[in-house]
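Data first, discussion second: the structure below is written as structure tokens.
All protein chains but one are shown in place.
Letters A, B and C mark the chains in the order given here, with residues in each chain numbered from 1 onward.
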Amino acid sequence: MKKLINNPDNVVDEMIEGYVKAYPQYVKRLSDNKRSLVTAKETREGKVGVLIGGGSGHEPAFMGYVGDGMADGVAVGNIFASPPPDPILEVTRAIDKGAGVVYVYGNYAGDVMNFGMAAELADLEYGTKVGMVLVTDDIASAPKKESEKRRGIAGEFFVTKAAGAAAEKGYSLEDVVRVAKKANHLTRTMGVGLTPCSLPQTGKPSFELEDNEMEIGLGHHGEPGMEKGELQPADQVAERLVNEILADMPVENGEKVAVLVNGLGSTTRMELYIMFRRVEQILSEKGIEIHRSYVGDYSTSLEMGGCSVTLIKLDNELIELVNHPADCPMYVQK
Amino acid sequence: MKKLINNPDNVVDEMIEGYVKAYPQYVKRLSDNKRSLVTAKETREGKVGVLIGGGSGHEPAFMGYVGDGMADGVAVGNIFASPPPDPILEVTRAIDKGAGVVYVYGNYAGDVMNFGMAAELADLEYGTKVGMVLVTDDIASAPKKESEKRRGIAGEFFVTKAAGAAAEKGYSLEDVVRVAKKANHLTRTMGVGLTPCSLPQTGKPSFELEDNEMEIGLGHHGEPGMEKGELQPADQVAERLVNEILADMPVENGEKVAVLVNGLGSTTRMELYIMFRRVEQILSEKGIEIHRSYVGDYSTSLEMGGCSVTLIKLDNELIELVNHPADCPMYVQK
Amino acid sequence: MKFTAEDLKTFLKNVVDVMEENKDYLSELDRKIGDGDHGVTMSIGWQAINEKLKEELKTEKDCGKICIIAGRTFLSAVGSSVGPLYATGFLRGAKVFHGKSDLTDEELVDFWVAFIEGVKDRGKAELGDKTMVDTLQPALESLKSQFNQTRDFVAAFSKAVSAGEKGMMSTKDLLSKRGRSSRLGERSLGNQDPGATSAFLILSAFFTTVNSVHTV
Partner (left out) sequence: MKFTAEDLKTFLKNVVDVMEENKDYLSELDRKIGDGDHGVTMSIGWQAINEKLKEELKTEKDCGKICIIAGRTFLSAVGSSVGPLYATGFLRGAKVFHGKSDLTDEELVDFWVAFIEGVKDRGKAELGDKTMVDTLQPALESLKSQFNQTRDFVAAFSKAVSAGEKGMMSTKDLLSKRGRSSRLGERSLGNQDPGATSAFLILSAFFTTVNSVHTV
């Protein structure tokens, strides 16, 4: 494990420091908690606040998605560990413009407990209305009949996009929650891992694979996946992922989707485009229309090798929200 | 070497196919040559065309930078190999709107010969005026007194930005060439490599390093660097790179720069932000003002580990060009 | 047995040390079935408590306050899954100790009842879900019944630690149902749960402390 870092104990704080210095036009730290970041622009009174967050190690998620048309603030945790309630609460207070705050976060035991505690405290201590949107897009993490147990992975990008665009368009708290839940409900992701990542503090690989193996349906934190399998050509991997997604969420001929082919960290864009090529072929064979595509590193697991494919099925309301412009440090859409 | 690919011989063509399918609103292929891509939008009559290109393996460079405010077209070569004259010539013809075309490319033997042949042919066969801008930002590739021998690496981003913005603002061919050369003249880059990349066709690492070593001043294609050295903490690496750059191009207290901390492929954004943190500290200690920062993978070497630091010294004209918006698949700036 | 605020702080310090010693081991267990950070997380949290022990808590005599500060410090430092779980344990336990600087055997039992019920409340895990509850729940049951029968806290806690250890070992044969490892299904079999292990370490550290107090 070779990393360009200083003391492994300080990586999160130093990362945030560098990030904030790099994008002063976009984000600032709250004075109360150095892991609480909010948009540098003054947000409108009466606008619903959108709060994201989770463990670090997924950069550009989550802090890269604070900006116009996306989130208003982010709470940053230790690597692969939910932030505690404090920074969530600080961000909540800072971005509440009188219309309440929506939390968008992945369905992990830690996040559920910490965001839940923060929401309770926000209500109790400041009377802030908080809406909760759990992201559960990872089809490999639980069978369909227990879909409420599924974890959140790369699809959180689309859920955040829906919430952020809706909030900017002036939707009420209830409506932001509604469209974000709808986006989550219509989003499915599955991934494969080729090489592990390692935590700066342990230096140990998150899983072990032979040279000819891949981990199918792995988690977002180097958690082992559903199964190990022989490394397949990109086309077959794409087929496996898309077919599992479509089996879980049928999309009819003529329906529209947005596609995200997400790199997990060390996989080249060359490979991601090659994966996308096959994804597009499969969808167009089925008459499914790709409304918009996203290919790149949107949510990583440190330097893990591999990728995930996400589909979100779009109705007219979601199309409008996907088309809505965004201006964040790590994602700008005109 | 584990890669998500099909046949290694087809990676470049499959990548381009996927890329074009992912971003139909941005780019299209020319029918004459499947490695010739141009902007999907109709460009204005009388606008100077900006053509970029080089070997593939540097994604999102170069093809990610075709769009408004950047390049009008790109010629894509084999991995780490200049494109031949044909695709360059096809792109030239397609983007010439009567005001000529400017080629922006890195100073490598292959690119110099191939772009040179294409320019000659464009003039001879179609009477197209071509301006040539060689990028020579890599200070590690030759000493200052032979700076015309230096190679082009990540700094090409700024040179393309200057040329693309100027062309969109309606500058003449001579003026686009002038500002692009000025941008190159004021741009310096130096990088370090931690882990090698491997070509899909050989599967061999581009260089060998011990677990505690880094390659200082390495090239953009896995070429070995100036020297091997012991792996240092991020702060010291940042100091080394910034100090070498400032020794080569002094920047005075009060002067302005833009900064690019570029990942070479498999280095996490966490590490890049940590590197940026120290770069910013050094510059602000010296009273150098950071006008704008870019942190991320702008020009990679497949899955190489490591990063480079680029500074461009800005006068008022360059500030205006850096501020100019851009809208490309891999880089959007409002 | 007389258990003072100083003893409570000694217990916390013992946990600090035992987590530091077992940092790699706990991460290794988590690497097999989770995201590999459990040892790192415990170390970060307990080191933060250690800082408090050296400063703010140095002269603190209120066992309730000590537990509140321990719980809040741990939570703020780590977040994660174990942050809310162990923090809730300490905060619920703090109510039992409120305003007290010397603790009776009964209060110690009540503390652990509140602690463990707090963990269960927060996480909603059931026995057999392959979590720290598989250590804590049997320990609690043993502690309660033994203490009711014998009124000998040290002996009862010794039995509780053994029951917790057995519970911890049992997680090896369980299919994970909660937390990150639950997606693994069959592949989680054979691996001991990291949180069940850290919970056992906390119980043993308490027993070590009690034992030295007792024998002095």
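Quick note on the criterion: a contact is a pair of C-beta atoms (placed from the backbone, for glycine too) under 8 Å apart; a residue touches a chain by one contact, two chains touch by 3 or more.
All of these numbers come straight from a predicted model, not from anything done at the bench.
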Next item on the list: Please work out which displayed chains the absent chain touches and list them by label.
Entry: B
Next item on the list: Check each of B:L30, B:V50, B:M63 or B:I79 against the chain that is not shown and name the one that touches it.
Entry: B:I79
Checklist line | Absent-chain contact - pick from B:G193, B:G222, B:G265 or B:G296 | finding: B:G222
Note to self: Out of B:M1, B:M117, B:M132 or B:L231, which residue would touch the omitted chain in the full complex?
What the structure shows: B:M117
Checklist line | Touch residues of subunit B, complete complex, unshown partner | finding: 9, 55, 77-86, 108-110, 113-114, 117, 140-142, 149, 151, 199, 201-202, 204, 206-207, 217, 219, 221-226
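Following the convention adopted for this analysis, only the chains that are shown with their structure count from here on.
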Item checked: Omitting subunit A while every other chain stays put - resulting connected groups -> B | C
Margin query: Please identify the chain with the largest separation between its CA centroid and the CA centroid of subunit A.
Written below: C
Next item on the list: Using mean C-alpha positions as chain centres, tell me how far subunit B is from subunit C in Å, no decimals.
Entry: 54
Next item on the list: Would you please write down the residue numbers of subunit A that are in contact with two or more other chains?
Entry: none
Note to self: Multi-chain contacts only, two chains or more: what residues does subunit C have there?
What the structure shows: none
